[in-house]
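Note that one protein chain is taken out, while the other chains of the complex remain in position.
Order of writing sets the labels: A and B. Residues in every chain begin at 1.
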Amino acid sequence: MAWMGLFFFLPLLLVFVISFMMRGTYGGVEWVFSLDNYAALLDPLYLRIYLRSILLATATTLLCLILGFPLAYYMARLPAHWQAVWMVLIMIPFWTNFLVRTYAWIFILRSEGLLNTVLMEIGLISQPIEILYTDAAILIGLVYGYLPFMVLPLYAALERLDRSLVEAAADLYATGWSRFRRVILPLAKPGVAAGCLLVFIPSVGAFITPDLLGGARTMMVGNLIQHEFLVVRDWPFGSAVSFVLMAMVMAGLWGYLRWEGRSWLWR
Amino acid sequence: MVKIRFLGVQGVSLGALAFLYLPVAVLIAFSFNDSRLSAVWQGFTIRWYGVMLTDDALLAAIGNSLVVGLCSTVVATILGLLAAVSLERMGSARGRLVETTLVLPLVIPEIMMGVALMLFFVTALVPLGLLTITIGHAVMNVPVVMVIVRARLRKLDPKLEEAARDLGATPWQAFRRVTLPLLVPSIIGAVLMAFTISLDDFIVAFFTAGPGSTTLPLKVYSMVKSGVSPAINALSAVLIVVSMLLIAVSLWFQRKGGVALFRE
Partner (left out) sequence: MADKPASGEMTGNRMDTHMDATRSRPLFRYVYVLLVVFCCAGCEQAPTTNGPARSGTGAAQTLYYFTWSDYVDREQLAGFEARTGARVVVDTFSSNEELLAKIQGGAGGYDVAAPSDFMVSIMVREGLLAELDLARIPNVASLSPWLSDLPFDPAQRYAVPYLWGTVGIGFDSAVVATPPDSWEVLWDPRYRGKISMLNDQREVFGVALRAMGHSLNETAPAAIEQAKRRLLAQKPLVKTYTSENYDNLLAAGEVALAHGWGGAVARAMDERPSLRYVIPREGATIWADCLVVLRTSRNKDLAMRFINYLLETDVAVHTTNRLRFASANREVKDRVDARVRQNPAVYPPEDARDRLEWMVDVGDAIRLYDRAWTELKMR
């Protein structure tokens, strides 16, 4: 407890306090109370970064859901030992270092990279298409990075699903779509919610992916924080930015718990 | 009808699997490509592996990562275990509050943690370096250990410990001789997970690193940023293959136990 207090809550508190201070000309902190940092955050410039991050994270979450749901559903219907095999197969790429996995996409997406080389070779395109250093590249990187976070809880939820319910629905002449919407989806809802949360939280605060795949042309909140701390050296403002990010995530979490009808994280 | 739909689902699933493996496979293949820049195949070579093995800075980074990983795991395991056990003994209302606050580090964005720790160390005049990275990782990992151990702890029958007490064991003896051995599998799991998290962490290390404390992820980051030397393809390939081999071996070892686990 004391450990976490010292090295976790105290630092968080420090961020909170510093976010109300002012910056010295060459960095550092001037210990003068001010609300300037939060006022500055209302600037459309910064609001847009938050909005961008939320949009990108939402898109990532949706894509993961679209890709992950059939996968999890398929896995849940396999015989038990195949389920284990698929589970392992899905996890294998994720033992590899995150940076290495991100790098792989740079290798594939750059304009003289594999994708363009192959597409040009087979004559599908005549000019290399520019994907690397665009939002599309960031999106690919994020989906790739966080897909398992979606698949695992979905799988856990779907695996529990009683197949006879689906069959019963079929017997009652429910169409495929309505079986999905009326039976499968509601039962999988907790898994969907957990998966979305697990994908959304790391995506919205992502730093590496936009940095490496976005080519430093655009920013997400994570990059703004890094930028404020390590380039501009405006610690107080950087603190305010991070604090708002954390508050956002906490609000999302709280909403999720409320929706789940629980007041605590675990019970 | 149902069959066709299921085939569609299978298609998407196989596609998703391909999506997961394609980049990894590409990296491995091209780590043997005899060209410094091009993505066009120009012949087979293993020289990038040589380049990788003679890179002092890279080896030093691996060393740093292992040191940080081991130390932070030891600290996190001890503290996490203590937290899990003492939580179990707390009243439910207070316990819940404490537990919820303790697991917060799992749900706040990592970058927030990096920033907070950096500010804290700088304000406290702790010089940044391996020590600060280790502390950072230990902070990240205490809740991980706690959650895993606690999941197991909750499954244990409290009567076991009570029985030991009835037989005259002190509380400490009862814990040591009865509870702890039962927790061992979960502790091993927690240790390995904490170690892995530490080895994979970039963000916290990025903010709390000091002179000469470049860890493997930091090194990979600078390699990625500063160019397209195929040595990094070789490094990636090694990391991927080693992990695959080990999962294979370990699955083979615990085939019986493993399948039983999945079945149970």
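One rule holds for everything that comes next: contacts are C-beta pairs under 8 Å (C-beta built on N, C-alpha and C of every residue); 3 or more make two chains touch, one makes a residue touch a chain.
Values in this document were obtained by computation on a predicted structure and should not be read as measured data.
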Of B:L59, B:L160 or B:V184, the residue in touch with the unshown chain: B:L59
Of B:A18, B:L97, B:L167 or B:I188, the residue in touch with the unshown chain: B:I188
Sole contact to the chain not displayed, among A:M91, A:L119, A:A174 or A:V244: A:M91
Touching the absent chain when the full complex is considered, from B:G43, B:P181 or B:P211: B:P211
Residues belonging to chain A that touch the chain removed from view: 25-28, 45-46, 48-49, 84, 87-88, 91, 94-95, 98, 110-112, 130, 133, 145-146, 148-149, 152-153, 155-156, 159-160, 190, 194, 198, 201-202, 208, 215-219, 223-224, 227, 229-234, 265-267
Touch residues of chain B, complete complex, unshown partner: 36-38, 56-57, 59-60, 62-63, 65-66, 69, 103, 106-107, 110, 118, 121-122, 125-129, 140, 143-144, 147-148, 150-151, 154-155, 188-189, 191-193, 195-204, 209-212, 214, 222, 225-228, 239, 242-243, 246-247, 250-251, 254, 258, 261-264
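Here, only the chains that are shown with their structure count from here on.
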Centre-to-centre distance between chain B and chain A (centres being mean Cα positions), rounded to whole Å: 18
Touching residues (chain side chain B, partner chain A) in the complex: 1-2, 5-6, 8-10, 12-13, 16-17, 19-24, 26-27, 30, 37-40, 79, 83, 96, 98-105, 107-113, 115-120, 123, 135-136, 138-139, 142, 196, 199-200, 202-203, 207, 216-217, 220-221, 224-225, 228, 232-233, 235-236, 239-240, 243-244, 247, 251, 258-259, 262-263
Touching residues on chain A, where the partner in the complex is chain B: 1, 3-4, 7-12, 14-15, 18, 67-68, 70-71, 73-75, 77, 80-81, 83-84, 86-90, 92-93, 95-108, 110, 112-114, 117, 144, 147, 170, 176, 201-202, 204-205, 207-208, 212, 222, 225-226, 229, 235, 238-239, 242-243, 245-246, 249-250, 253, 264-267
